[in-house]
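Missing here is one protein chain; the remaining ones are kept as they sit in the complex.
Entry: chain A
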Amino acid sequence: MPPRIQSRSVSNTLLPYLTAPSSSSSSLSSLPSLSSTSSQCLSRQFSATAAPQGQTKLRRQMFEWLNNEGSVFKHHVPGETNYLTRLKQRGPESSEKSRPFPNNQNFFSEPILSEELRNEVYNRVVEQQKSVRIVSVELGIDMKRIAAVVRLVELEKRQRTQGKPLALPYARAIHEMVPTTPLAEKGERQTYHEPINDLPAHPLTGSQIFYPVPESRSFNRVEAGRVFSGAPAMEHSEAAEISHPSDLAEKILEDPNSIGWVGKGANARQILQPADVRIPHPHMVALERDRLAHPNERLAVADLQSKRLERQDAIEQARRERIQARREKKLTVVSPEDSRFDYRIKDTIYTKETTGADGRGSKAAGRRYGVPHRDRTRGEVKIPTRVEA
């Protein structure tokens, strides 16, 4: 890197000495008039080329770009994205989703929920008491996002009542810069915000398996799942019961233990289920099947679907309550009156599996002589790994 000596500062500090022989006066009053001539003298002393005017070539190029092509990025236009890719487009057509990075063809700036849509979600879930699943299908928003929106709007309401500071101008600016999904006008169809039936790719499906099947036999998703997880083929009678893989969804919802297991001991794992079971909204497949079966009976199909959803909700609710009750049964909470703390007491099971052969296993409860505390052992994450909500 060349030395970073600013020519002007040098000329100012050295001025009286440098200019003394050429000009008779070196008083302070004459300094401003002399500075220009002296800097020329300086640059001439060391090289024949003109000294850079306080800017490198790269800096000059940068500011040139920023002042010409790049000046469009300085301020945004409300309701439009303003990404670097607009320089290359050179056309009004922007039907494609906008890409913020010119080199990355696979990253898109996805729309966010508009303020009205967000409030609508809150309204439907909290005030109209609709289930998250139904709202998700109605508005085309992922169920996790709906839960998050309800939480955030709730928090916002609380902060507004408490009079805490809000970042309103900032929020408005962001909603102008980023694409948003608007709430549909009355009578219009709501545009879907995101795909809601995403099937997570299971690691077992990563491998390529050569599995010969007679051409005369039909091979469906249920059987493919069994092959991927290494389970033996189903009995013919068992296979005949399943007319479509989505039949399994309801069956598993009613009885989660109906999923079979493969392997023994620590290697035991559940048999991979077909996509119809593993997607977030299996009931949508059932609805489509009803539609295919009864193409001309829209009302009857809708009725069937609402009944199905009610039934499934009831089952899920019952299971949740059962789990909660079981947990409470195991746990004794003691809260002394004049104490800041609650004590949760669980029965400890003393077996070889829980406390180890010598009773000093690393997962065992309580302090154990000679075993370092968890946060002292090597390779352990020392900062919190989770924060309870």
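The working rule: a contact is a pair of C-beta atoms (placed from the backbone, for glycine too) under 8 Å apart; a residue touches a chain by one contact, two chains touch by 3 or more; residues count from 1.
The rule is simple: contacts and distances are computed from a predicted model.
The listed options are "Small ribosomal subunit protein uS4m", "CAF17 C-terminal domain-containing protein", "Core domain-containing protein" or "MHF histone-fold complex component", and the UniProt record of the chain not shown names that protein "Small ribosomal subunit protein uS4m". Residue in contact with the omitted chain (choice from A:159, A:324 or A:377): A:159. In the complete complex, the hidden chain is touched by one of A:174, A:318 or A:365, namely A:174. In the complete assembly, the contact with the undisplayed chain comes from A:287, out of A:117, A:139 or A:287. For chain A, the residues touching the chain absent from view are 56, 58-59, 62, 65-66, 70, 73-76, 78, 81-84, 87, 100-110, 112-113, 115, 118, 142, 144-145, 147-149, 151-153, 155-156, 159, 164-178, 194-195, 197-201, 203, 213, 215, 218-224, 244-246, 274-276, 279, 281, 284-289, 291-292, 383-389.
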